[in-house]
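Following this message is one structure expressed as structure tokens.
All protein chains but one are shown at their positions in the complex.
And then chain A:
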Amino acid sequence: MRFFLITILLSISSVCGAHQWPALRGDASATSSIRYTGDEVLPEWHYSYKGNRRYETGMIVWASPALAVVAGKPMAFIGGYDQTMHALDLVAKEARWRKLTNGEIKSAPVVGTLDGLDVVVWGSSDRTVYAVAAYNGRQLWTRELIEASNTLGEAHLSSPFIHGDVLYITAFVYDKSLPRNKQKGVLYCLSLRTGTVIWTEQVSSGFLSSPVGFENGGRLYIAVCARRGLLSCYDVSESAPKLAWTFQMPHEVLGSPAVASDTSEPLLFLGSKFGNIIAINALTGKEVWQRMAGNWIDNTACVGKIDGQPVVFVGSHDYHVYAYDARSGELIWTRALGGEVFSVPSFFEVNGQPFIVVACLDNHLYCMDGRTGTILNAYYTGQPVWDKIAKGESVWGSASVFASGQNSVAVYGAFNAKVYSLPLFGSCSLQAMARSVKSLWVTLLMVFLIFTFLVLPLVLLPLRKSV
């Protein structure tokens, strides 16, 4: 009885709000923002959860959050290395529910709607896709994508992409037993209602990005990129997927494609580890333009609209954020930040003014003017939990935004193990421009002392024989 009441309540609220987060970064254009028109104030909140997990070098800590308004409440869903999916009520400042899985959650969840019920879906490294009710975490179904075996290596499941009552997700698995030589990057199509696998398609023999979908001429296309740079686009309008085109990127790709589908010809944007950002005609797979950043672009681009014109925002390891005209590739602005821009920019509008929010390896989150790139606010989000990092091998989580006028907040799972909900225009305790140059000189001094007084005397011990 209670379940039915909740379902009816949720159905009503969902119909009224109809908020969804169907793809990795909210939608195919990866803006990663959602509107909240409610009256409740979104406060500053620093959420932490003490799991028992041991941290590893450069690990993902938190994946990107998915945002949704569930039963009138703005909520964030975020998974991480603690193997748990957290549902955070951003108004009440409490975790509404937590769902423990058997593996790390390295990719962002998505929020879809099924018969009026908001459903959170995510993939975990335990090779399983989970679907739960967004409101209370009640499990709807789980689907183990890959059958376990003694020699199976770690599985990598992407963020799902939801379209109608179907969801698409990629998984990479390999077999540690060399004679079997099983290396499969597979695109799965599942029923959102039951989790039943409708079809599978092996895309590559390696890691795969999250699938991104776009519609054109009544047909649905799914683009997915293998880590080794092979971008594949499938027409999935019929009962079986049909390969539409492929495009070879110049180098390794860690991010996922972003799509500007409301232009005359849909364009797909993807960055590579050689710093290229490439615009590709999403229907033909032909390159439209290509630009270079000064270093890796190892995350997804974001496509926003300024004055009706699509603009691509992308961060690079050369410390810069770039804004390009999506159609011509013309550079609109570039802005240097204090460290490698590893994250995907989030795009949102307040009173017609465009803004972006982007996280940076100088441990700051920046809010910038989308039109000029001017830095409006910087938030210090803490030191990483690991004491050393391997850049360029992990895709760390990026921020998402609840756009609610002056009440807007950025939700960000920082690598200091906290999830922040930070007011973008109100006062915030983390507003800072902290930076220290002392550590560099201290380490140089330490190297000098260690080398001179420890290494050199050992090296200069007499030789046994002349070299």
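The definition used in the following text is that a contact is a pair of C-beta atoms (placed from the backbone, for glycine too) under 8 Å apart; a residue touches a chain by one contact, two chains touch by 3 or more; residues count from 1.
Operating definition for what follows: contacts and distances are computed from a predicted model.
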Out of "4Fe-4S binding protein", "Ectoine/hydroxyectoine ABC transporter permease subunit EhuD", "4-hydroxybenzoyl-CoA reductase subunit gamma" or "Na+-transporting NADH:ubiquinone oxidoreductase subunit E", what name does the UniProt record list for the absent chain?
"4Fe-4S binding protein"
One chain isn't shown here. Among A:R228, A:K305 or A:R371, which residue touches it?
A:R228
Touching the missing chain, which residues of chain A?
57-58, 153, 174-178, 181, 183, 204-207, 226-230, 246, 248-252, 272, 274-276, 290, 292, 294-296, 317-319, 338-340, 361-362, 388-393, 435, 437, 440-441, 443-444, 447-448, 451-452, 455-456, 459-463, 466-467
